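One chain of protein is taken out of this complex; the other chains stay put.
Here is chain A:
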Amino acid sequence: MDVLAKGFTQPTDRIKALKNAIYDATPTVEADRAELITASYKETEGLPIILRRAKAVEKLLNETPIAVRDNELIVGSLTVGVHGCQIYPEFSFDWVEKEFDTMATRMADPFDIPKDTAKRLHDAFLYWPGKTTSDLATSYMSKPCLDAQANGIFTVGNYYFNGVGHVCVDYGKVLREGYSGIIREAEAAKAKLNGTSPEDIKKCHFYDAVIITYKAATAYAHRYADLCDQLAAQESNPARKAELTQMAVNCRQVPENPATTWWQALQGFWFVQLILQIESSGHSISPGRFDQYMYPHLEADKNISQDFAQELLDNIWIKFNDLNKTRDAVSDQAFAGYAIFQNIQCGGQNEDGVDATNPLSYMMIDSAAHVAMAAPSFSIRYWNKTPDEFLYRACELVRLGYGYPAMYNDEVIIPAMMNRGIPLKDARQYCIIGCVEPQVPHKTEGWHDAAFFNIAKVLDVTLHNGRNGKLQLGPKTGEMKDFKNLGELILAYKQQMEYFVRLLAEADNCVDYAHMERAPLPYLSALVDDCIGRGKSVQEGGAIYNFTGPQAFGVADNGDSFAAIQKHVFEKKEVTMEQLFDAINHNFGYADETGKIEQWFGNGCCESNASIEGMDERQIYEAVKRILSANGSIDINQLQKDIQSGTTKTQAPAAAGDATQYQNIKRIMENTTWFGNDDDFVDQITREAGQIYAREVQKYKNPRGGQFQAGCYPVSANVLFGKDVAPLPDGRLAWTPLADGVSPRAGCDTSGPTAASMSVAKLEHETFSNGTLYNQKFSPSALAGDEGLKRFAALCRAYFENKGMHVQFNVIDKAALVEAQAHPEQHKDLVVRVAGYSAQFVSLAKEVQDNIINRTEHVF
């Protein structure tokens, strides 16, 4: 008899109705925010930027239309329509304009834009050319830096085109002291200024900005109170009338004053969560250790029933799903699934190193099971003293198959943070932001999603002597045929990495300056220590801890490629570097529908008609040199002939027989033990492939006075950025998906989940202090029954004992995913783990769906 698994109750009808309202809504763009902020900016052109931002927030909070949803107990929404989104033109806008006609039908995350909304947005956008953070960042960047981005080496697109977000603020402070307390604090700090330091001028404006913002935020809550009263007056159902009346009372109490009940605490929490996302478009506004700062309010509420306390919490869980954002069509492939990454956690240890699990931790697991939607990103913290009961309960939730909770290992993350100079007590308090990024809550401006850096692309460029296709993008570090051993190749890879990481740091810092100069955020800053003490915004370095965290993906692709080259080229000598190079440049003999292989490497018959125009400078130089050394003079006809024969000689068109040869080379390269099978050789070389990146990144500093730190997670960009990467020596064909995060390549971990997780654990996650991401997929049968639960918990403990940092699970049959892909209309409720977050499966782009389906499934 199974007794370890406790099972989950059904949510209330109210929660079910709220959930259906979101699934039934068509995400729609609203124009109010864009219009209002444009109007505000026009009114404040002469003011310091921090006051312009405060005035803008004031206008937004005073004038954006508000709504109370049917059935809800907690109020506050970004849009009048359910699951809609606003536009933030001060960061960037042209992509919205370009997508007016296509956003409703695009592959990933479609949004409706009604015609009149498009018109209003268009009018607002007329103000913004040259004035956005994005425009300023671009004007700071050098040409090589822009080239590297245009060629898919990395993107800083997240903060380049949007707000930064990626923060956990001091929610607890608002619930303890109210906005009135924060206003008092700012007033007191302002009163202490005596004008003796020039900085006082700026500080004074900062405090004024905070005061304006928090007064407006208080009034905003009162607008909701008034609306609730109004709705209560019209309401005929006495039960709902009473609820609305109480909701009005709540909105007059919080967030202005301290919360006196659990309901008010949740309402106050929600206003903070909401206003952060009105002020800026930055995503990954993460509630962090919710069970820690919220539990005192639940414990103190002696009158509330357990059921109602749970229903209120479930309602908060729903609210996370109502907030929505749109991004450009390309970014949305990287962030597929309407995800805004509000990461919320429970469990772990407190600052004194005592286990912090409390009754709310368990209630959060229940809410996640009740609501069973993509948001919030739900995580648990694990450490050696995590109670078995809590781990089993978390595993039971994983078994439901929604992809959460993700699990984070204190035993790795705390030392990793201390290695970045954070004291022990603060490190123990870490929370998770966005996908997988640890930070000290309300003390950090972590810039965690600073870039996607495609290290597989760096290998691709290394194999072509710094070229991307025909373009000399990086330094010349040697042709592939000239590498005599793996060490030489890795040295070249390292030199390319140095070059491109330098450009990455430049790009990030350009964007950082743009936010500092054009988008300091007063509402956010007052809730991050020690902005009020220092009298400046987080964008100007007001936070205690400052980082920039660009993350890599393609680690396994590079490790596997190095291992395959070592085995088949240098050890067994079955293939030469020249043959491998040729095979790569012919996509291993497989068709390339994009035609890019042809363009890049010029293999086909059309190349035999090559003219001087078609040649790049280097090739012309080589040809001229050949003729000169032979003849001592130049005959232009001979040059033309030589170029033609030269190209046909070295790059013969791929005949059928050649295609088989190339395919055989692919088969040979694939006869390699891959990363993910607990084989020390390939695991070590994969670790090195990743560490070369991480060590390079951590050399750099940002303008806020902080350090760069690498992460290793892809969101879903491994699919998108795979489209820029030519064939790799591991047999991967051109433009196909890369490995996600620190996971083995899809389908390559064939020795079972213990071997796979031990490989992953070897990567030295401590260096990737911006977070690592490991996906495991289990068939439901592998986890069935109490025995399955125990084994699952054992696997987690074993992985963490071996210094794994993060792991998350998809527990779903492949067949179920394939079925959902075929009949999306019947599977709107299917939630899966994509990367550092879960998403509605049917909302994902087909390629992302395929990538999830192809992950190795561990079964009996």
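The rule is simple: contacts are C-beta pairs under 8 Å (C-beta built on N, C-alpha and C of every residue); 3 or more make two chains touch, one makes a residue touch a chain; residues count from 1.
In this section, contacts and distances are computed from a predicted model.
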Missing subunit (named according to UniProt) among the choices "Radical SAM protein", "Spore coat protein CotJB", "Acetyl-coenzyme A carboxylase carboxyl transferase subunit alpha" or "Phosphate transport system substrate-binding protein": "Radical SAM protein"
Which of A:T102, A:S139 or A:N671 contacts the chain that the document leaves out: A:N671
Touching the absent chain when the full complex is considered, from A:K484, A:K572, A:H823 or A:K846: A:K572
Candidate in contact with the missing chain, chosen from A:L400, A:I544 or A:A798: A:A798
Absent-chain contact - pick from A:N151, A:T736, A:T754 or A:N854: A:T754
Omitted-chain contact residue, chosen from A:A689, A:A782, A:V832 or A:A845: A:A782
Footprint left on chain A by the chain that the document does not show: 568, 572, 574-575, 664, 667-668, 670-671, 678, 751-755, 758, 781-782, 790-791, 793-795, 797-799, 801-802, 858, 860
